[in-house]
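One chain of protein is taken out of this complex; the other chains stay put.
On to chain A.
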Amino acid sequence: MSVLSVNNLSVSYHDKQIISGLNLQVQHGEIVALFGASGGGKSTILKAIAGLLDQVSGEIHIGDKLVLSNNINIAAEHRHTGLIFQDYALFPHLTVAENVAFGLHQLSRQQQQQKVTEMLTLIKMQEYAQHYPHQLSGGQQQRIAIVRALACEPTILLFDEAFSNIDPQLRFELITDIRNLLKAQKISALFVTHNQDEAFAFCDRIAVINQGRIEQVDTPEQLFSAPKTRYIAEFLGEGLWLQSQIQSNTLLQTPFGEATYSGSQNLAEYVGESAMIYLRPHQFTLTHDPHSQLQVHNERFIGECYESVFQWQQQSIKVKSAESFLHQTVKVEINAKISKVFI
């Protein structure tokens, strides 16, 4: 059952179309990322869903409630969403407890207090109830922002670049904690980000946005190994386009030797034709070869491996390898199965 259903959503700003004909579904308990480059309209989509924009058309269902259609545009305060921002947006003049209780105005004081305690216990921050936001660290503030939204039992949580302000060392710890919390509470979430690592770590599915349009919605693994478009392939990481020839349904001939194809597309009808494949630095293997013309002319140590660079057909090719090959002549082989070809 989907808790968020967006159909044919269009958004304009000062009469300029920013989002056009967008469709998106988020299932119950699912965390979905809206992933794309900055300025691509991701946050606009989030605000349109939250009901914070005026020039919006299309249809949005949140839970079983129609909140946007031709003649309906329900105000933000009646949509039952929870918004979490990069800057936490905690009310600076209210204590942690008052912040969490902010949306509980329909409850009695005692019920509010009970809920606040319950929420703070959930994130193990009971002792901070009387603190002000500026007395907390970034991670603590973001935890409070999340339980403040959760306290109102929203149908869906909307995260706008919510982790990008957190110290990188603590960020993935927080992401794991929040993901576990949402999964335990069976809360659905839509997460806007331009950070691939965050999207992969936090979400079940990722919708890649390009110029206001969704290009692909898939699991992180599928997206990475079988991108539907060249844009997605390149956006998800540095690599090299190689022209290859289709030998059979499972075999490709590349300039660096044969490569196995394991994708879902049937290539039998394209045998003999050429196709483009996209290979990332970790999908090559280097071995020392004194007879090779290829020489590693540049190299840097990046922690878990070396990144070696050599020149091939006027292109710089990067390869990740466990050992150093600096100034050595090398043989290059493809070590991975190819999941996607672009014919």
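Going forward, a residue touches a chain if its C-beta (ideal position, glycine included) is under 8 Å from a C-beta of that chain, and two chains touch if they have at least 3 such contacts; residues count from 1.
The rule we apply is simple: contacts and distances are computed from a predicted model.
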Options "Formylmethanofuran dehydrogenase subunit A", "DoxX family protein", "NADH-quinone oxidoreductase subunit C" or "Binding-protein-dependent transport system inner membrane protein": UniProt name of the undisplayed chain: "Binding-protein-dependent transport system inner membrane protein"
Identified contact with the non-displayed chain, of A:Glu77, A:Glu127 or A:Glu304: A:Glu77
Hidden-chain contact residue, picked from the options A:Lys47, A:Arg205 or A:Lys318: A:Lys47
Residue in contact with the excluded chain [from A:Lys16, A:His105, A:Lys186 or A:His291]: A:His105
Identified contact with the non-displayed chain, of A:Phe91, A:Trp241, A:Phe301 or A:Phe342: A:Phe91
Residues of chain A in contact with the chain not shown: 47, 50-52, 54, 75-79, 81-83, 85-87, 89, 91-93, 102-103, 105-106, 132, 134, 145, 148-149, 152, 154, 158, 165
